[in-house]
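Certain chains of the assembly are absent from this excerpt, and the rest are unmoved.
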Amino acid sequence: MSTPIPNILASRYASPELCALWSEGGRILLEREFWIAVLKAQHELGLDIPAEAIEAYEKVKHQIDTESIARREAQLRHDVKARIEEFCSLAGCEHIHQGLTSRDLTDNVEQYQILRSLQLVRLKYAALLLSLARRANQWKGEVVVGRTHHAPAQPTTLGKRLAMFGEEMLQAFGRLERLIDHYPLRGLKGAVGTALDQATLFDGDLDKVNTLQQNVLTHLGFKRQLNAVGQIYPRSLDFEVLSCLYQLGAGVSSLARTLRLMAGAELATEGFAQGQVGSSSMPHKMNTRTSERINGLQAVLGGYVHMAGALAGDQWFEGDVSCSVVRRVALPDAFFAFDGLVEAALHVLDDMGIFEVVIRAELARYLPFLATTTLLMEALRLGAGREQAHQAIKEHAVAVALQMREQGQACNDLARRLGADPRFPLATEEIERILQPGQDFIGLAIAQAETFVAQVEEVGRRYPAASQVRKSRLL
Amino acid sequence: MSTPIPNILASRYASPELCALWSEGGRILLEREFWIAVLKAQHELGLDIPAEAIEAYEKVKHQIDTESIARREAQLRHDVKARIEEFCSLAGCEHIHQGLTSRDLTDNVEQYQILRSLQLVRLKYAALLLSLARRANQWKGEVVVGRTHHAPAQPTTLGKRLAMFGEEMLQAFGRLERLIDHYPLRGLKGAVGTALDQATLFDGDLDKVNTLQQNVLTHLGFKRQLNAVGQIYPRSLDFEVLSCLYQLGAGVSSLARTLRLMAGAELATEGFAQGQVGSSSMPHKMNTRTSERINGLQAVLGGYVHMAGALAGDQWFEGDVSCSVVRRVALPDAFFAFDGLVEAALHVLDDMGIFEVVIRAELARYLPFLATTTLLMEALRLGAGREQAHQAIKEHAVAVALQMREQGQACNDLARRLGADPRFPLATEEIERILQPGQDFIGLAIAQAETFVAQVEEVGRRYPAASQVRKSRLL
């Protein structure tokens, strides 16, 4: 095969911004930013590094020529050395990588990629919440049949339903924010984590070594650092990151699954975007392909959580136990998959529609069933015996349900039957009055949707750039 | 089968305290506490519930007679009703469970079990950190061969190594603390999450409904509540909890794995507790069975994370999609497994020992190798050419290594060889002086161990009861 096989998650699902952080070029840029951060910190602590050199590196950091690097690597047979030489040759000086081991570079840069990816994810997820809140607000009063165990249970509103999935997303978003705030950098800790080489560089001045660590941290935008590490940072941090992505995906995935269920009942559609109209031979078929993709990507994410989980707790001594290939696969691919999931969800929320006529018809079919608890309470207020009233409701409700399912009775006549039953104190007209369309059976639904919208507005204020997020083209 | 099959994780590994939270009796107690919390909140909001009734329930809440409940259930064919009647019969009044659905009871009580379990776990993990910090402090200056890729790399100290695993544990502990602080209660939200029945109970006064939710929260010790839910709380919260336990287990598991590696090289032992002395026919065999158990329990935990992950993102409409049996298994069993892991680790840390003679011998064998970066730096200071000096080190180091492995040479004579090489500017005696035993090659190791100890002391101050935690008997 001459042409390389592309990373399918990156090429089909993830956004260019996210891919940029994990592409070869993107990684080289972050690596150079890391080297410069170290240079600055070493410079500030008195190592013999001229300010002009730092400027020189800064100036050329965006000149990324992967082919030139590849040529150097072929000659040197060492990837890190090749990238050092390329960068130095561009800058015209040789100051970077002093006192660093390869892992000091790679582990920290990978954490930098992770942090930057998490920050990007946070912004996009905030955008997704904004998008969802718009829909929740739009449909906060749209009464629908609430279902549990997939069976009609009580009314709710569509906006509340969306807010329900949004609530799960908000919980996960809170975890993401805390994760970013507490995500610690390994730092320049050397071959076994004792920072021996940096200590030697500073003639054993451990205070300077500590200050160096702190300054690098600040330059890169981390808020915390690890103290006692080995050659590597603890791999359970990767598990923490990926399991957080999985949790972030859960609410979205449940929303997508419910939308697939609603679409199958013709209550809603994820939209009529090009390519959504089934096969050419079945034009009526409006498949929820993008929602299915969301569910699929969640399953994919689960696989990467599994991989990261296999590393957590498997460290031997000071480190590096067969984790390279696992992280090389699981870290970028998990972010690609998650980004693809968010992209897909942005499209679904923009394009989705509802079929109000079908929603009304479903409600009409079930409403008397959904209101039985209220009918019972009314009956008790009028002095009916609890057992007797309940028994009447039960008998008639089951009878009506079977009549509709087995005999095809179109209309739910529970009101008529109950009204005619002497055990039940309300007359049919009274029952029908109670059952009038309205929002009488939706409890806090609208208020809950509004509270959700307000919570998301608060998120929007924390991340003003979220409103500028644009979704990518959907393949 | 006449005798029921016991839960093996509960009966062999978990502590009585943890089991108590998930036993039938323990659950009934938490359930009664929940009912009382609701009663109090309803009472405060003006529902017709006499203060004496609440007292009556309080007084009998510990009278748990599971057989009596079973008899009631056999008659009523409804588990929740049976427990309501039993409690009411004991208290002599009928006020509990007003406006509640079964899920209002079960989901909230399960969250209460989870919160209480997390709090217990937090305390025990703090105790484990204290235990580890004692060892890290004890051995902070004990120089050992640091290994990466399982090969000798640079020296470190045993205390620093323990602190390294402790660092991973501290990160996870921080996540646990934040999880507990933010863990939200579902509350009394009714059949589809709109709190319709509570709203009816308070004649549509939504403010009262909200206050009720808030008060129940406070009574149970939760700090946050969910706003928009369905019949259930979002199942990704279970995934969050279990993935947190898994993360907490990672550092412990890596420590156990490394101890197994050290024991196999006779550097350390997990102790000589009864039953630890291999089979009767191999008395010399000191198996690290408890450390193995830790690793095994981490694998078990992974399975429960998998189960919880299967529920996250699989919600249909307002809820309850095939999650009952999964949570019934995964929630208690994950806590049992994790508690067993902590118990085992407490034993290992108490009982472990090191073999200093073997540690010294290993260090002597490798020290010249471990110091090559320092030797190179010294050579450069004396004006040696970098390439030449490095080449000399490389040739001799590889030659000595092969001589020892292939010819059985007992003594590492790198100093002698290097000193005799004209390319290298230091004489053998100078090299040997540099290689004198001491802590010259351990960089920040001791300081890192001390920082860890200080961090754990801070944890100890936050959780003073941690120092009172007693480990259970090890089976």
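Per-chain residue numbering starts at 1, and chain names A and B are given in the order in which the chains are listed.
Note that a residue touches a chain if its C-beta (ideal position, glycine included) is under 8 Å from a C-beta of that chain, and two chains touch if they have at least 3 such contacts.
Here the structure is a predicted model, which means the values were calculated and not measured.
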item: Overall number of sequence copies in the complex as this file defines it, 2 displayed; value: 4
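We take it that only the chains that are shown with their structure count from here on.
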item: Chain centre separation in whole Å, for subunit B relative to subunit A (CA means); value: 26
item: Of all residues in subunit B, those that touch subunit A in their complex; value: 146-150, 153-156, 160-161, 163-168, 171-172, 174-175, 178, 182, 184, 189-200, 206, 209-210, 226-231, 234-237, 239-240, 243, 246-247, 249-254, 257-258, 261, 295, 298, 302, 305-306, 309, 312-321, 373-374, 377, 441-445, 447-449, 451-452, 455
